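Only one protein chain is missing; all other protein chains are in place.
The first chain written gets the first letter, and so on, giving A, B, C, D and E; residue counts start at 1 in each chain.
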Amino acid sequence: MSSRLDEFQSYRTRMNERIADINHLGIHRFFNLDTNAYTDGTLPGKTKELLGLVASMVLRCNDCIDYHIVQCVEAGWSDEELYEAFNVALVVGGSIVIPHLRHAVETLDLARQR
Amino acid sequence: MSSRLDEFQSYRTRMNERIADINHLGIHRFFNLDTNAYTDGTLPGKTKELLGLVASMVLRCNDCIDYHIVQCVEAGWSDEELYEAFNVALVVGGSIVIPHLRHAVETLDLARQR
Amino acid sequence: MSSRLDEFQSYRTRMNERIADINHLGIHRFFNLDTNAYTDGTLPGKTKELLGLVASMVLRCNDCIDYHIVQCVEAGWSDEELYEAFNVALVVGGSIVIPHLRHAVETLDLARQR
Amino acid sequence: MSSRLDEFQSYRTRMNERIADINHLGIHRFFNLDTNAYTDGTLPGKTKELLGLVASMVLRCNDCIDYHIVQCVEAGWSDEELYEAFNVALVVGGSIVIPHLRHAVETLDLARQR
Amino acid sequence: MSSRLDEFQSYRTRMNERIADINHLGIHRFFNLDTNAYTDGTLPGKTKELLGLVASMVLRCNDCIDYHIVQCVEAGWSDEELYEAFNVALVVGGSIVIPHLRHAVETLDLARQR
Partner (left out) sequence: MSSRLDEFQSYRTRMNERIADINHLGIHRFFNLDTNAYTDGTLPGKTKELLGLVASMVLRCNDCIDYHIVQCVEAGWSDEELYEAFNVALVVGGSIVIPHLRHAVETLDLARQR
């Protein structure tokens, strides 16, 4: 059975391909810049994914949260470490982050079940 | 000569003491929760300070940026590592973050000169 | 027949229980702080729920709006009083709040039908 | 077959009618002000719709994006011109805008298919 | 001696007069709508000023906070009641609100000294 996380990832892939068809250099370069921001550098990619996750939570973007949680799981962060990051996001961003915390916890559970 | 960073820290200390005089349990507890979010736990405090810095940059709060940069310097992050975190914040948050990037770079330089 | 408001409340309850299972003191304390912010104090809880509603509207969080509208209805605010609060949120937050005003009006109608 | 864009427009019409029934002068005046902001004046309405679209993208409101894309298509903006506006929104707002860029591109495709 | 609150109010008055000279009906109507949102209606103006203050705090606008604190003091809210409103804003908006809480407490003290 397909979860909402699978559906998000299919939609994301499909629309990113649609955007790749658009003939606009600025948009393509932005996507490259975005990908490169999370590769290993002076900071390991693993750390940068965690930064991306917390940024996504305080900016309250569920799709961005889903993307970075999957990346964080693949990078090897444990649930306990991710809960710590969730807590930083919650304290910085306040109770308005709670609906996104619920979403993030559910996404993490879905990602672990695969 | 006192820098704007020194002045911010004096103001912050003075007003936090004023707030500590306020007889409101919720406000006091929030301040404790905030302090505790950055202590060593499953994630080291050093990592959590970097999370706090990126969250502050994408939310575009100069005072929060100043506070977390000082904490990150004390925690031992190098300039090159902090620039990597700045880049994640810039890509996530966009050009609207640039004025805060200018502020962050200036604050980091001020913090290193002390 | 179950409305979207019923579904939100079921999901909210289920995920809050899931979060309560997480062994993280900071997260638990934040949830307590959040609950306590709306109990009777120097300001009555009824007033504080209205403050929470307007904060949720200008920050444009539908789940938070749903939660606070149900609380405001239980606290005894009339439709006419809530429309006044909606108007403050609309003027402060601008037309970007309109989709959340539509959501809020629909939620209020659903809450009254129960 | 009804698209999500059709469904949004039906919902929007239905709820705007519900809001028009509310007896609150401030809310009615705000809706008039909003409508008037995009009529021909010193700047043509066509230009102002594009301003509204970019504002909606950087503020990350999908319903507002849908509304303004339909208006921009009716005003005669081409896909290539709209992609340029999308790029400005992406650069100003950062990668947190990407999910809304996906939404905007999909909406534009749906609007062209009618 | 002139405080920063006096200076803000002078600047605000001077620039609002400058804006009143601008020949744009939409801008004038918006200012009227804004003024009218806080007059006595089904909700008393006093309550609506408190809503405006909390909205200003979670949206993190110091000038708006200063304006609404002066209005709240004139409307008769006590310090203890305002601290309760500050706490709601702090919990909803998170630690990113703290610099604005410091500003709000300082403004309230300045307003009481006049």
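Everything that follows uses one rule, which is that a contact is a pair of C-beta atoms (placed from the backbone, for glycine too) under 8 Å apart; a residue touches a chain by one contact, two chains touch by 3 or more.
Nothing here was measured: the structure is a model prediction, and the numbers come from that model.
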Study note, to complete from the structure: The chain left out of view makes contact with A, B, C, D, E
Practice item. Give the residue, chosen from B:Leu5, B:Leu33 or B:Val91, that touches the chain omitted from the document. Key: B:Val91
Practice item. Could I get the residues of chain C that touch the absent chain, sorted low to high? Key: 58, 90-97
Check your understanding: Given the full complex, what residues of chain B touch the hidden partner chain?
Key -> 60, 80, 83-84, 86-87, 90-91, 95-96, 98-99, 101-102, 105-106, 109
**Study point:** Hidden partner chain, residues of chain A it touches
**Key:** 25-26, 29-30, 33, 36-37
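By definition in this document, only the chains that are shown with their structure count from here on.
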Check your understanding: In how few steps can one go from chain C to chain E if every step must land on a touching chain?
Key -> 1
Check your understanding: Measuring from the mean C-alpha position of chain B to the mean C-alpha position of chain D, what distance in angstrom results?
Key -> 36
**Study point:** chain C and chain D: spacing of chain centres that average the CA atoms, whole Å
**Key:** 26
Review point. Mind pulling the chain A residues that touch 2 or more other chains?
Key: 34, 37, 55-56, 58-59, 64, 80, 83-84, 87, 90-93, 95-96
Practice item. Would you identify the shape of the chain contact graph, picking one of line, ring, star, complete or other? Key: complete
